[in-house]
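In this view, the complex is presented without one of its protein chains, the others remaining in place.
In order of appearance the chains are A and B, and numbering begins at 1 in each one.
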Amino acid sequence: MNKQFLLGKFWNPDHVMEALAKFKSAGVKVYDVYAPFPLHGIESLMDIKRTRLAYASFIYGIIGFSVAILAMGSIFGSFWPMNIGGKPNIPWPSFVPITFELTVLFAAHGIVITFFIVARYWPGKKAVLMDDRQTDDVFVIAIDKNKIQDIEEVTGILKDNEAFEISEKEVTV
Amino acid sequence: MSHVESPIRQKWVTNTEHYNKITEDIARPIESKPNLLWLVVTGFSGLVMAAGFAIIGWTIWEGIGTWGLNPTVGWGFDITNFVFWVGIGHAGTLISAVLLLFRQPWRNSINRASEAMTIFAVFCAGLFPVIHMGRPWLALWFFPLPNTRGSLWVNFNSPLLWDVFAISTYLTVSLVFWYLGMVPDFATLRDRLRKKGRKFMSSIYGFLSFGWDGSSRNWSRYEIVTWVLAGLATPLVLSVHTIVSMDFATSVIPGWHTTIFPPYFVAGAIFSGFGMVQTLMIVTRKVYKLEDYITMDHMESIAKIVVATGSIVGLAYMTEFFVAWYSGSLWERYIFINRAFGPYAWAYWIMFSCNVITPQLFWFRWVRRNMVFTFILSIFVNIGMWFERFVIIVTSLHRDYLASSWATYTPTWVEAGIFIGTFGLFFFLFFLFAKFLPVINIFEVKTLVRHPKKPENLGESTVTKAIVD
Partner (left out) sequence: MSRPKYWRGIEELEQSPEFLAQKDREFSTDIPMEDALSNTTEESLGFNANRRDFLKVMGFGMTAATLSACFEAPTKKAIPYVKKPDDQIPGVANYYASTTPEGNPVLVKTRVGRPILLEGNPDSYTGRNGIDTPGHATILGLYDEDRIRAPHKNANPSDWDIVDREIANKIAELKQTGAKVRVLSSSVLSPSTQAVIDEFLAQFEDGQASHVMYDAVSTSSILDAHEATFGQRMLPTYQMQKAEVIASFACDFLGTWIAPNEFTWKYVVNRDAKTGKMSRHFQVESMLSLTGANADIRFPVQPSQIGLSLLNLHNKVARLVGKPTLPGVESFNVAANGLDKIANELVEARGKSLVLCGINDTNIQQVVNAINYMLDNYGNTVDIDNPGLLRKGSDTDLATLAAELERGEVDGLFLYGANPVYNSVYSDAFKKAIPEMKLSVSFAHKFDETTELCEYVCPDHHYLESWGDKQQATNLYSVVQPTINPIFNSRQVEDSFLTWTGNKIDFHDYLKNRWFSIYEAEQEENFVDGQAFWDTCLRKGVYEKEATSGGRFSFNEVAILEASKGIKGPVTEGMEIVLYEKVAIRDGKYGNNPWLHELPDPITRVAWDNYLVVPNAYAKENGLKNEDIVSVSIEGLAEPVELPVFVQPGLARNTVGVALGYGRSKNVGRVAKVVGGYNAFQLLTRNGDNVSYRRGGVSISKTEKTYPLALTQTFDTLYDPAKGEVFGDDYDRTDYIIRETILPFYNGEGGKDNPYRENVEKWEEKRKHLVTLWESHFKDPETNRNIRWAMVIDLNKCTGCGACIISCHAENNVPVVGKKEVRDRRNMHWLRIDRYYSGDTENPDVVFQPMMCQHCDNAPCETVCPVLATIHSNEGLNQMTYNRCVGTRYCANNCPYKVRRFNWFSYYNDELFRDVNPYQNELGRLVLNPDVTVRFRGVMEKCSWCVQRLQEAKLKAKIQANSSFAKPDDKNLTACQSACSANAVVFGDLNDKNSAVSKLFYDERSYTVLEEVKTLPSIKYMTKVRNRTVEEYEEKEAIKKEVQNYTKV
């Protein structure tokens, strides 16, 4: 669906942060900020909840761990018990390395895949661009036009914080 | 972020005030036409690689008999090269993961290239476990796949099997980590190239960039993911060489059967890896004029790690000798005496001098900051670490228990050819990488810039105009 955005473009991340602080106190809801690199501390200014991806990863790890243990245990324990070098049929110490590796494998790949799903990025996706330099050296604060009560205040804040351009754009999101 | 930095903090990016300049500098080689030098070196390494694969083909056609091995010395160049390349691989992940966890900002400019190095090295390494098999076409049997031959499974006791899991996990996780890091840079390239009107390239990078748009919400997720991956990769990188070392440590052969191996191998791996990083970085920063991003300080801190790990390795060598004597096991003692004074003493002393003695020069600041010296020393490190593996494998095997089967091992041209071939493969891939991918992590370097200047090509603030239109 199409949305009408008011864009404030900056060249200095510091200005962006200050502007965001102002918006927060003024209670203006910022749709998103587009930046060429992560702006630390932006989460609090934009009230972004801390992601739970880490927990997901932990669960994937647990899965990997149990897959390894169950597979090896059942293969050596019941499917195909063998006398290998006089060792017992279920030699737990021998299982450690593979168990560890599988745990890591599941956890690592799990979290990355989940990330792309959550972030709605996928191969060949058409990127949403407020400004074609936002991946280079321009920082864009995007505000949903329809949600703005007082347009003057918003532009004022942007202007005060040295936005070098304030414009509108209709974007499909 | 500049506003939280203290001014006394070390500058890791020199004379760069514009974010745009960073993008320019790093994207330049990708956007410009390949120059002659690149074509020559890439072509050459490509040829070497092709030759290497041809020789591998010959081995598979005729049999392992074309190598210099015998029942006493069952492993020679093959496993030596395997361990060598895996070792090289370790620096990349270490830099990108461990240094990230330790918040070492200087990693930002070298992690991309060294991760690439890791992956290509692991490619080379992965070759050997396969081609060293008598029947490589059955390599699939290494995986515990349900099958129709009755219930026929793999041996989870075998360190070689652990290797299979360790290497494959390591390779895939490193790949993912590497790729994830490149996604935002792909986006950058995508947009630059579109503006320059190079539709095709742009679309390729666009595809690879997964539609990255730099939204802060995803940036924050992105960072968490990076951290978690780093947290997973760190034990992984340690585990891989630990497991590789178990190929030897779990055996009964004197000289292999030692508990010191895991830490010793890991240290050695990091050591060799950083040696290779030095070699590559010195070349890259010179050729691509990236001295501003890979500064003298970077090279110096790498050198510091090299001397540190080198000393650990040296300590390990001496510990081995002490333990061999202290154990009272004659076999153990003999093996080590034989290492240092036996038929392969020359290999041992090459190893010792290259790994323990020469790196000590890095204690001097001027050596660390002299790129010619550093380059030479880094080559020594590579040589020394290759010989370390050779010494461990061959000298332990060639005179183990029964004197009746003591033998010597001399490699044939086939083995040498394959080894050289892997260097071809490695550099071929690395040159491709250097041409088509950003050799430095663009967005991470940007975070290192303090007090950015206002870009020239921005118009005055155009508020009213925007509103009116």
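Simple rule for what comes next: contacts are C-beta pairs under 8 Å (C-beta built on N, C-alpha and C of every residue); 3 or more make two chains touch, one makes a residue touch a chain.
Given the structure is predicted, the values throughout are model-derived calculations rather than measurements.
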Out of B:Phe142, B:Phe271, B:Tyr317 or B:Trp386, which touches the unshown chain? B:Phe142
Among the options B:Trp12, B:Trp85, B:Phe120 or B:Trp153, the absent chain makes contact with B:Trp153
Going by the touch rule given at the top, which residues of subunit A touch the chain that is not shown? 82-88, 91
Hidden partner sits against subunit B at residues 62-65, 68-72, 74-75, 129, 132-136, 138-139, 141-142, 152-155, 157-161, 164, 247, 250-253, 330-331, 333-334, 337-338, 341-342, 397, 400-407
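Here is the rule we use: only the chains that are shown with their structure count from here on.
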Can you check how far apart subunit A and subunit B are, centre to centre, with Cα atoms defining each centre and the answer in Å? 28
Residue positions on subunit A within touch of subunit B in the complex are 11-14, 17, 32-43, 46, 48, 50-51, 53-54, 57, 71-72, 75-76, 79-80, 84-85, 87, 91, 94-95, 97-98, 100-102, 104-105, 107-109, 111-112, 115-116, 118-119, 121-129, 132-137, 151, 155, 158-159, 162-168
Residue ranges of subunit B in contact with subunit A within the complex: 1-4, 18-20, 23, 144, 151-153, 155-157, 161-162, 165-166, 168-169, 172-173, 176-177, 180, 183-184, 187-188, 190-192, 194-195, 206-225, 228-229, 232-233, 235-236, 239, 243, 246, 443-444, 446-447, 452, 454-455, 458-463, 466-467, 469
